[in-house]
Structures are given as structure tokens and as C-alpha cells.
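Of the protein chains in this complex, one is absent; all others appear in place.
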Amino acid sequence: MYSLCANGGWILGHLIDGTQAEYVRTPFADTSLYKVPQGMDEEALVMLSDILPTGFECGVLNGKVRPGSTVAIVGAGPIGLAALLTAQFYCPAEIIMIDLDENRLATAKQFGATATINSSDGQAAAAILKLTGGRGADTAIEAVGIPATFELCEEIVAAGGVIANVGVHGTQVALHLERLWDRNISITTRLVDTVSTPMLLKTVQSGKIDPKRLVTHRFKLEAIMEAYETFANAAESKALKVIIEAS
Amino acid sequence: MYSLCANGGWILGHLIDGTQAEYVRTPFADTSLYKVPQGMDEEALVMLSDILPTGFECGVLNGKVRPGSTVAIVGAGPIGLAALLTAQFYCPAEIIMIDLDENRLATAKQFGATATINSSDGQAAAAILKLTGGRGADTAIEAVGIPATFELCEEIVAAGGVIANVGVHGTQVALHLERLWDRNISITTRLVDTVSTPMLLKTVQSGKIDPKRLVTHRFKLEAIMEAYETFANAAESKALKVIIEAS
Amino acid sequence: MYSLCANGGWILGHLIDGTQAEYVRTPFADTSLYKVPQGMDEEALVMLSDILPTGFECGVLNGKVRPGSTVAIVGAGPIGLAALLTAQFYCPAEIIMIDLDENRLATAKQFGATATINSSDGQAAAAILKLTGGRGADTAIEAVGIPATFELCEEIVAAGGVIANVGVHGTQVALHLERLWDRNISITTRLVDTVSTPMLLKTVQSGKIDPKRLVTHRFKLEAIMEAYETFANAAESKALKVIIEAS
Partner (left out) sequence: MYSLCANGGWILGHLIDGTQAEYVRTPFADTSLYKVPQGMDEEALVMLSDILPTGFECGVLNGKVRPGSTVAIVGAGPIGLAALLTAQFYCPAEIIMIDLDENRLATAKQFGATATINSSDGQAAAAILKLTGGRGADTAIEAVGIPATFELCEEIVAAGGVIANVGVHGTQVALHLERLWDRNISITTRLVDTVSTPMLLKTVQSGKIDPKRLVTHRFKLEAIMEAYETFANAAESKALKVIIEAS
């Protein structure tokens, strides 16, 4: 568990200054840096630094996505889309994407979702159960971080399934054990460990996934405040990931 | 998942009459009955029918008990004790038993607990963290079925650990994702599948475990109402499991 | 392990008459038959009865194919091609197909192989090591059944990799433990269990795989001897799988 290492863990941008600079000192570099394979696209690599392993490790690996299984992803923001892209490594039969924003759902369709559900009418659970013949989703990925979306996952997880939490939560949620105690389910949490970085590098290098599709905007370092604004107004700007170029 | 089989599952004593009779018809018998190995003690086998696989599958297997790990079991009733007995298959370094009843804690000690904690003072979490050098338990087994005991498990689970729910819950519990979202933990639920019955048979047959220790009282079938009373007043009678003899 | 069940296992066409008939009695039918999902192509289902689970279970599952990994399949006959099709469920970076027959290698390319090697010059091992930067294959699938092809797998398996045997062998092979004892490898064997049938059904139903591509010839039941001849002369007829239609 690199992320929870007693002496290491999440340091850059958390315990010390981060990487929005031309040069950066990386603690424990010999166990946490990877050599860039020749000819690799640098923007793809930026996606590999955090968002792709987060969606993959916390959502897809924890969620035990399998060939032929049914996946529901609640939240079609960048993290949810990273889970959507990497879930396809395992050929699930269905990937259902749930969000309030039609733009994001349209993007999800382009990224490989087999169905999308706008949850603004409060009927998402019923819609997912209908789509799955009443069984629910084998994997329910929570990629928002509020009680309503987590509790939606509780309603739609199939017997024997997994709720893989990816969202950062600021408050408690209601866990309905009175319904779930006998359903053979798991709930998982995880701070990204980046243990999957070597595997992800190989999938990008061999063209199995194109993480650059997550990049919607690019800014020079001197325009960084504009970049932050664009990201903050994602609903309007339709920003997914924003690249800052060093010079 | 035998227990959640769409056509089978939990039938005897649930959907049809149970087994408190001299003869019983068992649906799907060819996939759910086991031949009694010669010379095996019948009382040990009664313990194998439900309580031992429940503690083992829902608590120990789901809880990923491992050599050298730390296990906390909340609830020292028969199910908690069944988890305690079967956890020892995997040589954990510590098994901490938590209950309100000193008698049960004394029994737990005899059954192999390395430490016991009486939680009546509301300080159980602090005591467990102290015992584990602040790390908490790798496996926290909930064997009661109320919000307070489940939430205790949330407080004591170590980073990377598992909360294995065994208790039957009648109401929701508060899941503190604001503390747990980044702790790499799992929460599991399960209705006993009895998939471990062949393995448990072998451990009993080879003397690795003595489930008969759970039997505290024996009654004839005609005294069954007395048996129920004894079990209902377990605090006084110190009953763990009660055997009904057919004749 | 259904395939090695003491009372069941491989019965049809082995211990009793097989299925080349209009009607057939299936022993243990309630635990070994699957309901055909509505609208499914029957020829695809024939491929699901044996060849696809064989390639998948013995080759791909045993071989632990993973996203980004390197797979080498020795033998591009129908079983090797079934392994090739189902290996793609896990997005390996490279799938290298090895055979003596250029036609089969061309088919393998169409079925998704990223590289093909004609081993008739005796240089296959060197070619595979070159393709993999000297590392070898994470998964080496043996789909022929003779000593030379198994020993090729021993030469090309990467440290930490798996040799998944699928071939039916009639004689012993030389296992070079003097080179392999410290390489952290596994060698696996398996008689297909068909435990993956429900999963494979879902992948076919959702269009993730098209097993019908394995069907090259079709015959009426009355022309069955011709069908056998065609299959026996596969090098000339380019037969992969042959369908017999009941009427």
C-alpha cells in the first residue's frame, strides 16, 4: 500500500510543494519514478500520473470488473471517465454511466458506455434495475463523493457484487445493512497506490487505451490562473483535464 | 453463491418447514448433502450445519485472516466464538474479543482469544488501538448486528483491513466515509453459502478444531420448549449452543 | 472441478454415446445445461460447448492473461485460435502466434494476433525473445501437445510467467528445472471444466466476441463422413470448426 506508507505516501502537493514548476525534488524517487518509454506521448503520460490509476485501481480493480459483467459508474466527470476507459480492459458486457449532465453523458457514450442514465429525475435506480433484468450491477463505481450517489450504489449493486468507492467524501453516508447484510456484497475504498503504473504504461504504449482523450484544454504556465478557472467552470467549459505546458 | 441461488438458497426453516423432526425432505439434496465420514461425532456435525460455516465464511474467509495478522471480533456469542475458533486455522498473531458480558469473554479466552475487552465503558476502540500500537485490526468481525458494534468496527479497522459483517442487521448504520474513503479498506457481507463444508469436515475429522466445545446444553425433543427458554435466557444459563436429541 | 468430479465429469462421448444424434440424454443435466438466451445464434453456441471454454479456461484463465501483458500461443489450430479470441478479453499488449502453417498464421492475424512467427526454421524462441526485448512471454500457451512445442514454451516464458498447457500429450516432455527452478514460473494443466460457460454466454450475447468466426464448413447429418474427412484434411481444406446440421 504505497499510498498509506508510514514514511512515504502522498507527499507532493500534500505535505510539501507540488509539481507546478519547471523542476521538482521527488522524495523516495527510486521507488516511485518510472522511465518514459521512447516515443511516448507526454500528454498521455500526464493522464497516467494520477487520474488513470485512480479510476483503474479504486474503481476497476477494486470493483473486480470481469468479462461479461455489468458495470455502473455513478459520476461522469474525469475520474468516472477514467474508470470507464480502463473498465474496458476487462470486456464487461454493459457499462452504464449515470450523471446529471447531458454533455458528460454524451462524452461517456463516445468513450464506450453502452447505456447512459440522467439521474436528475431521481429514478436512476429503477432505470438501472430495469436495464439489468432486476439483477443490478456486478460493479457499482461511486465517482462523485456525496451521500446520494453512494446510496444509489447501494440500491443497484447485484447480489455478490462490489461497490467500489472512488469519490472523496466529506460526510458520513447511510449504509443500509438491513438490506445488504445477506447480499454477499463488498464495499471498497482506496487512495490511489499507483501500483498499476507499469501495467498502464504498457497498455498506453501498445495503443490499447488512449488517455489523451481526457485532455480538453491546454494552457501555458503563465496562464495557469485561467486554467484553474476553466476547470472550475467545467459545466460551461466542458473541461475534463487541463494540461499546463511548462514554457 | 449457493445462498443466493435464484431457485434454491435458504429453503429449510425459511420457505418450508425446518428440521426439528425425525425425518425431513431436503430440496436439491444431491447438491447440498454431505456423507458423514465414519466415526465422526454427531454433535460436532450439528455445529457444522450452520454456525461454524457462518463464522468461518462470513467472518474469517471474508475477513482475510492471515498468519501474523490482528483480528478483532465484536460479539462473543456463539457466532463470534465460531469465528474465533476458525480464525485460528490461519495463525493470526492476535485475536481480540470484545463483548459486554464477562462470562462470554472468559469463554473466549478459553477458546483462544489473546486479549479480551469489556466494551461496557464505551472505551473499546481506544483499548484496541492501544493494544495494536495505534494500527487497529487487520480484520474486524462484526458478530452482533446493531449500529454501535458496526461503527466500532469502523473505528478499529487498520489501513488496508477488512470489516467482515456477520451480524443480522435490522436498521441502517452510519458509514463514516469521510474517514474511510482513503484507508484502502473493504466491508463485506454474506449469507452463509456452506461452500466451506467439505473443508470444515476435514478439519474436524483430523482434530484441528473441536466444535463440540460450543455445545453447552442437551435436551430431548419432547423438552424442546425448555431448550428454547434456556437459549433465550443465555445470559443466565450461559448457553452457547443447545442440542436437541431426536429420541 | 466439474471435469474431474468423481461421479460426473466427462461422460458424453467418453463413457457413453455422444451427441451426434437428434436427441440425447444428458446425465446430471440440472447442473450442466444452460438455457439458451433468446435470439442467440446457434452456431455461436456450438463453439461455446467445448472449444471456447477450453481455450479460455486452460489457456487464458490458467495463463493469467492481464492488461498490458505479453502472450505467446504455440499452435494456431482451432484451440489456439479460441485462446487467441478469448485472450483479448484482458487487453494484453502483445499476442504472438506461433505455427508451422502460413494459412493458420494469416487467420491468426485476422483474429487479433499482434505478431506471427513461423517456427519451421527452428528459430521461434530467438524470434520471440527478440520481439519481447529479451524478457519472453508473461503467458505461454501450449496448444499442440507434443514435446517440441512444450519445450519451446519453457524457453520463452518470462520470469514470473505461466506456461498454460492446453494440448493433449501422449508422451513425457523434458522439464528444464535446471534453468527454471529460480524463475518464479508456473506450469498449469486442466481438463476444461466449463465453469466459465455463463461468463462466455454473456460475452457472446453482448457482442464482445464472435465465436462464429471459427466455423469454416457446414454439413448435413447425412454427410457426416464427408465432414470428418474435411476436418481430417484441415491443412488442405483450411477447416477450423465444422458444423453438422441435424436435418
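Labels A, B and C are assigned to the chains in the order they are written; within every chain, residues are numbered from 1.
In the analysis below, a contact is a pair of C-beta atoms (placed from the backbone, for glycine too) under 8 Å apart; a residue touches a chain by one contact, two chains touch by 3 or more.
Bear in mind the structure is a predicted one, so any value in this text is a computation, not a measurement.
Among the residues C:4, C:21 or C:148, only C:4 touches the chain that is left out of the figure. Among B:100, B:199, B:215 or B:244, only B:199 touches the chain that is left out of the view. Looking at C:7, C:38 or C:171, the residue that reaches the missing chain in the full complex is C:171.
Taking the complete complex into account, residues 1, 3-4, 145, 150, 159-160, 165, 167-178, 180-191, 193 of chain C touch the chain not shown.
Mapped onto chain B, contacts with the missing chain fall at residues 66-69, 88-91, 93-94, 114, 198-203, 205-206, 208-209.
In the analysis below, only the chains that are shown with their structure count from here on.
Using mean Cα coordinates as chain centres, the one most removed from chain C is B. Comparing chain C-alpha centroids with the centroid of the full set of protein C-alpha atoms picks out A as the closest. For chain C, no residue reaches two or more other chains under the stated contact definition.
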